[in-house]
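Removed from the display is one protein chain of the complex; every other protein chain stays in position.
Up next, subunit A:
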Amino acid sequence: MKIDWAALGSVFGVSLLATVLLVGLFTLGIMGLSKQEAATEQGGSASLAVTGAYACFALCAAAVAYGIFLIVT
């Protein structure tokens, strides 16, 4: 019997890394938006935070697109 431990290990590593990275990025994005929300309440703006937030969301969207690419091919 041959068990492909290497494949299992890489599935483990990739899943763990991808999940934590994506969730982390997404949370950073939400933090950015939240900063903006707080800033608008005080009449200011937090353009740097918003730009960062959208960059995070864009990366997440790219990950989703890559996921769709993996499904389709």
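Convention: a residue touches a chain if its C-beta (ideal position, glycine included) is under 8 Å from a C-beta of that chain, and two chains touch if they have at least 3 such contacts; residues count from 1.
By definition in this document, contacts and distances are computed from a predicted model.
**Student:** Between "Phosphate transporter", "ATP-binding cassette domain-containing protein", "Heme exporter protein C" or "Cytochrome c oxidase subunit 3", choose the name on the UniProt record of the chain that's been left out.
**Tutor:** The correct option from "Phosphate transporter", "ATP-binding cassette domain-containing protein", "Heme exporter protein C" or "Cytochrome c oxidase subunit 3" is "Phosphate transporter", the UniProt name of the unshown chain.
**Student:** Footprint of the hidden chain on subunit A, which residues?
**Tutor:** 1-4, 7-8, 10-12, 14-16, 18-20, 22-24, 26-31, 33-34, 36-38, 60, 64, 67-68, 70-72
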